[in-house]
Each structure stands twice: as structure tokens, then as C-alpha cells.
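As you look at this complex, bear in mind that one protein chain is not there, while each of the others sits in place.
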């Protein structure tokens, strides 16, 4: 299973890549744990998660080829 | 005693002059009666009266050289 | 940078897009501004008893109108935290599709400019002695009624 991981703003600064391909992650809780394990600085950052452009509020199963985006608070306008 | 009488919009259409000089009118009630007497069509027209640029709400004594304006409902903007 | 000095309000004929562009451009030097709220009134080609409004001819009682706009400016400057405020209204003929009113308010944060702009438009329509004569085809007309 392959997931496209996009990151933006301050999250992208920490991860260092705006676009990653990841495998073997089943759901969004698992993803969060994996992220903090790999980039501990993310622990102090507030961000939302969108799956295929829709923000999710609770743990969600991931499908093959899903696009998952890590979205720090918006500051446009 | 001389009063400068200004009229605007529909009132000026009826009076036919935007600027008149009138004498021997003591107060605004007297003025209204005089106007309707001279231009009976004014009876059906709603207008406010301003003395020296300030709209008055009740009968007001006029002073020499006052500028009295007849103001139909505003429609700017 | 409150501009409380008397400002020219009336413009002969329509307010052009170019005039508004210059107004916007001028504010680029005021870098404490974060928001502009801009209201434009445009003449509609309303149909009234089968006749179409081709233009509105605006007249005013200028001395009283300028005093009245000045009072609105002062009131709005004391009520809201705004940086700049411009009010322009056309006199004379403005054709359907052309602009006859421009209220342009600038502030640090958006809510002041937005609220002030709306309040000015409402007060202007009620309090400022301006009259619009709706001109139909030929020489017919009727005096506009604000609703």
C-alpha cells in the first residue's frame, strides 16, 4: 500500500520535503505516531490531516494511493 | 426682512426657480402656507425644511438673511 | 494619519475605474493598513412602466451636503479604528453601468473598515442632500426614490 504524503507551511519546514511516498501505514493515528517518531519536533506543532482534500476529525483507515496532507493552521486572506 | 429660498429636486420643478428672494414671512409655518397658496401642487409633495443648512422639525422663527431650503426626500448613493 | 481636513466629495460625471485604481495605488505607501473596504454604487437600467432608465442626473445642495459628509466622517473616525476614509459622489449625468458612488475605508484590521464602510453608505443615503433624476429615452424623467 502506497500513500502520497504532502506537507505544508511549518510542517514542511520540519519534514524537509513537501512530497513523500510512504508505505505500510494503515490509518491516521498510526501515521501521526510514525511522524512524531521520525520528526520529534512535530510534537509541538498543531496540524490537521486531510485525506484526498477532505479534512478528517478522527482516526481514519487509509487506502492505497490516498493523498494525505498535513495542514498547519491556515493564514491566508 | 429678506429670506433666501432655495429649492431642489421635485420641489424646484414645481416652483420653477431654484433660488428666490422672499420678504414678510415670519416663520416656517407661514412659509409653508404661502408656498401652497402660490404653488398648490406642493400640497402633494413631501419635503423637509432646512434653515441655514440645518433641518428643522417644528415651526421656527425666521431671521433676516436666513437661507431656507426646501428638500424633497434624498435619493443619492 | 486621520484625514480630518475637508475633502472634495463631488465629482463631475461618473467615477471611473481609473480614478479608483489611483485611489488604491495611493494607499500602498501606508504600510500600517491591512484592509480596505470599498463600496461602489452603479447606475442600474431599471425598467419603470416599460421605460428603461438610461442615466441618472444627480444634483445636490452642496454646502449642506459637504457639511453632512463632514459630520459622517467625524462620527465614523471616532467610532471605529480606521486609518483612511474617502467618500466620492457624482454630480450630473451618470449612465447605466457607470459608477456614481465610491466609499473607500482603510484600517489595520478588517472588521473596522468593513463596519465603517457599511455605516457610511447607509448614512449617506439617508442624510446627505443629493437627488437623482432617472432619465428615460427622450426627455422624460422621474425623481428617484431611495428604498
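Chains: A, B and C, in written order; residue numbering restarts at 1 for each.
Quick note on the criterion: contacts are C-beta pairs under 8 Å (C-beta built on N, C-alpha and C of every residue); 3 or more make two chains touch, one makes a residue touch a chain.
Since this is a predicted model, take the numbers as computed values, not measurements.
S.K.: Name every displayed chain that the left-out chain is in contact with.
M.R.: Visible chains that the missing one touches: A, C.
S.K.: Of C:62, C:79, C:110 or C:145, which residue touches the hidden chain?
M.R.: Checking each option in C:62, C:79, C:110 or C:145, the one touching the absent chain turns out to be C:110.
S.K.: Mind listing the chain A residues that contact the chain we can't see here?
M.R.: Touching the chain left out of view, chain A contributes residues 6, 8-10, 50, 53, 69, 71-77.
S.K.: In the full complex, which residues of chain C touch the absent chain?
M.R.: Contacting residues on chain C, toward the hidden partner: 17-18, 20-22, 24-25, 27-45, 96-99, 106, 108, 110, 114, 118, 121.
To be clear about the criterion, only the chains that are shown with their structure count from here on.
S.K.: Just grab the chain with the largest centre-to-centre distance to chain C, centres being mean Cα coordinates.
M.R.: Checked the centroid distances; the maximum from chain C is A.
S.K.: Centroid from C-alpha atoms only, then distance chain A to chain B, rounded to Å. What do you get?
M.R.: The computed centroid separation for chain A versus chain B comes out at 73 Å.
S.K.: Report, in whole Å, the distance between the mean C-alpha point of chain A and the mean C-alpha point of chain C.
M.R.: Centre-to-centre distance between chain A and chain C: 49 Å.
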